[in-house]
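A single structure is presented below for examination.
One protein chain is absent from this view; the other protein chains keep their places.
Chain IDs A and B follow the sequence of writing; residue 1 opens each chain.
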Amino acid sequence: MDPLAAIKVTFFQECEEQLAELESGLLAMEAGDTDSEIVNAVFRAVHSIKGGAGAFSLEALVRFSHVFETALDLVRGGAITPDQDVLKLLLRSADILADHVRAARDGGEVDEARSHAMAEELEALAGGGEGGGSAAEADDGFGDFDFKPLMVSFDEAPASEAPATEAPVAEVAPEPSGRSFIIRFYPQAALYQKANEPGLLIRELARLGEVAVEVDGSGLPNLAEMNPEDAYLGWRVTLTAPKADIAAVREVFEWVEGDCYLDIVEPAAQSAAAATAAPEIDATQPEVDVMALIRQAQEAVIPQAAAPAPASLEPAKAASPDASKAKEVALDAKAQAATREAGGSPQTIRVDLERVDRLIDLVGELVINQAMLAQRVAECGLQRASSVAMGLDDLEHLTREIQDSVMAIRAQPVKSVFQRMPRLVREIAAMTGKEVRLVMDGEGTEVDKTVIERLSDPLTHMIRNAIDHGLETPEERVAAGKPREGLVRLAALHRSGRIVIEIVDDGRGINRPKVRQIAIDKGLISAEANMSDDEIDNLIFMPGFSTATTISDISGRGVGMDVVRRSIQSLGGRITISSRPGQGSTFTLSLPLTLAVLDGMVVTVAGQTLVAPLTAIIESLQPKSGDVRQLGPNASVIAIRDTHVPLIDIGRALGYRQNSPSPTESVALLVEGEGGARAALLVDAIQGQRQVVIKSLEANYRPVPGIAAATILGDGRVALILDVDAVMVPKPLERAASGPSAQTELAAPAPSLLKAG
Amino acid sequence: MTKTILTVDDSRTMRDMLHLALTEAGFRVVQAVDGLDGLEALDKAQADIIITDINMPRLDGFGFIEGVRGNEKHRATPILVLTTESDAAKKQRARDAGATGWIVKPFNPDKLIDAIRRVAA
Partner (left out) sequence: MTDAKAQKSARTEAKNRNELISFLIGDQEFCVDVMAVREIRGWTAATMLPQTPNFIKGVINLRGAVLPIVDLGARMGLETTDPSDRHVIIVTRIKEQQVGLLVDAVCDIIMPGEATVQETPDVACETVKVFVKGLLTLDGRMISLISLDHVLPEALDDGETDDHANMAA
């Protein structure tokens, strides 16, 4: 596909996105959302469509989007109040706009009468909003779709013949007679501040005809008084351009009007010879001579504004050999045809999420069926090398591939979440009086759509936290020898089949003595607990570690890091922190790429089949009789090497049974929770490891405490997936009954709960 | 030496078109998707010329230009604004912010290169 056709494909894809944005924005407004960002987004959507349509000369689309845009601009500016009637009109217009886009893409027809009527309604609306001036304004907008070059490339017509012959300014009729002009041009400092250069403007003049240039240096002060930022020089240019008109001359100075003193006179009777006092310049090589002249005078005064002369022709030269190619870029119906030939519609399709999910379900079924079949075949005692078994291996391979491919359909870049963060950072920086620079990396990293949707809240909270708690005030930073501006870095990357998201700040780091004291005060650890720095840092994730006394308005809102951890966990993720005092903290999230599959350990508990996520399991072990100790009326611990960890009977934890079986006849799974706490989970037997397809319980029923999700096993029955962290948390009633905290009790005999293992 | 042009536009179509026209004309092109992204891009790479859209999410063209001009490093970098011809007020606002000139949307490549030549030697 030629590049232009490819861009056109992109354009139509983008149009679909803009149309969706437009619609959802208008719907939000209809629902009463008055956020100005929504109005802006709605306007931008139509504006972008118009811009692209103009580039591809899709006139009908341009025409309609222009009228639409005009009305939206007035809504945006407050001239039109977007009441329900207006919004209904805008929503209907959005539909017509969509018709136009699709007609332009697929070559179909738009209902002209409907489109026209709608455009009239929009114009009437706009007319009401701005006092009837809209029609004229609308016409103005179309004056622009002349794709003839305004000026012919300089190199194409280097001779002294004025190059402006072919295409004088489109809107202005050329005046018939050729003549000469005297231009007096005295730049002001503002002109240089906007990076304009007199030399380049004079070069532009030279493209209109023959120029004679005089430099007026009379304004130059003594070197000592000279301000390098100020403007001191003036120019008097005599232009002999038989076919140019005054408008063309003015246009050269269009950009600097207001930033210079400019006087253009056309001494009709006077000939160009009147300016013979100035050095004559051979117009066939105007740049070099003019530039050289100007630079001589200029260089000493405004060094930063003067670029090296030899480079001056580069862009023009580079452009000219490709003049024919460049013309192809003057986009026309050919490109449109090419697009259609190349397959017509864009390379992406929009699919109902439900359909994709149904497909994922079916593939999940396929995986289950394949597993069942493999089991049956194995039961038949067929040899692994038999053709049936080998065929099954291939089937398994293919099934996995299909599964991966289907999962990939749901994958999206994390950008959609990341892009909300800069604004958040600005707001929080403003609220806290801190100076913050946000750096983002890996915005293109893809992960399941559901993960993305549910990342927003925890990320928002963590960014808040990083700025509010992590970063110091500018003054503190300066005092600590750091730059005033704090750095927050948000990065995403793929690592070993998971997505890792890092939130890094270069602030003060975790205040360990304080965190430790809070944990002791809250009864989360014993005062004697001997903990490593890492363990102390991770205390902030513990449930009950309420930082209410230290939390400010911003991070607070009653949400602690334990809630962040819970939401990350509910996505099958882990969160860890590493911190260096005075240098900052790094929060690392590790999440599965998809919520659809999970590597699990299939276990039996009280006649029920459960799945424990493999990521949480450190090891499985067979408790020996001496290892288990009773601790208080309801709790027991198990010695694992030189530490004791709580022993939790899953059967009782989930209410499947009242009395636990003997640990020695059971199996213990040593698990680690998200906060780093460990526990041994007692189950009756292990069936094996398996990748399972996750089915939401929440969506199909409601959340069940202690259960993360469900799955369907090879025998066709539903099995529940254990929420390891939830079963590790002591139940509130028990805590209330047994004193300040069940965990404090546990922590006392062992050096520390967190130290365990 | 090949000149580097930073294009700032939230429309992928526009970015692609600018990229095509500018690379064919022999420029090196760096792209940014909005004003903030543009400022970040300038932190990382030097641009000889900047071409920016006005209507963009997060940080619009005016804010972007002010940001560029506020940085000593980029005070002399020409900034061209992509605009619609009827927006006289916008042109003025862009100029007040420190824009060097403007390119009328929809641009054609010749016009674009012309405009660039008017600001960059």
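Please note the rule applied: contacts are C-beta pairs under 8 Å (C-beta built on N, C-alpha and C of every residue); 3 or more make two chains touch, one makes a residue touch a chain.
Predicted model, so just to flag it, every value in this text is computed and none were measured.
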Interface partners of the hidden chain - shown chains only, full complex considered: A
Sole residue of A:L362, A:A430 or A:I618 that reaches the chain not shown, by the stated touch rule: A:L362
Hidden-chain contact residue, picked from the options A:L438, A:A466 or A:M728: A:M728
Absent-chain contact - pick from A:C380, A:V439, A:A480 or A:V718: A:V718
Of A:L438, A:A653, A:L682 or A:A708, the one touching the omitted chain in the full complex: A:A653
Touching residue (missing chain; options A:V488, A:A710 or A:V724): A:A710
Touch list for chain A against the chain that is not drawn: 361-362, 364-365, 608-609, 648, 652-656, 695-697, 700-702, 704-707, 710, 712, 716-720, 726-734, 742
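The criterion applied here is as follows: only the chains that are shown with their structure count from here on.
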Whole-Å separation of chain centres (CA-atom averages), chain A against chain B: 21
Chain B residues within the chain A interface of the complex: 1, 3, 10-14, 16-17, 20-21, 24-27, 36, 40, 55-58, 69, 75-79, 84-86, 95, 98-102, 104-111, 113-114, 116-121
Chain A to chain B touching residues, read off their complex: 3-4, 6-7, 10-11, 13-14, 37, 40-41, 43-44, 47-48, 51-52, 54-55, 137, 140-141, 143-145, 147, 149-154, 192-197, 199-201, 203-204, 252, 254-255, 258-259, 291, 304-305, 307-309, 311-312, 314-319, 322, 325-327, 329-330, 419, 422-423, 439
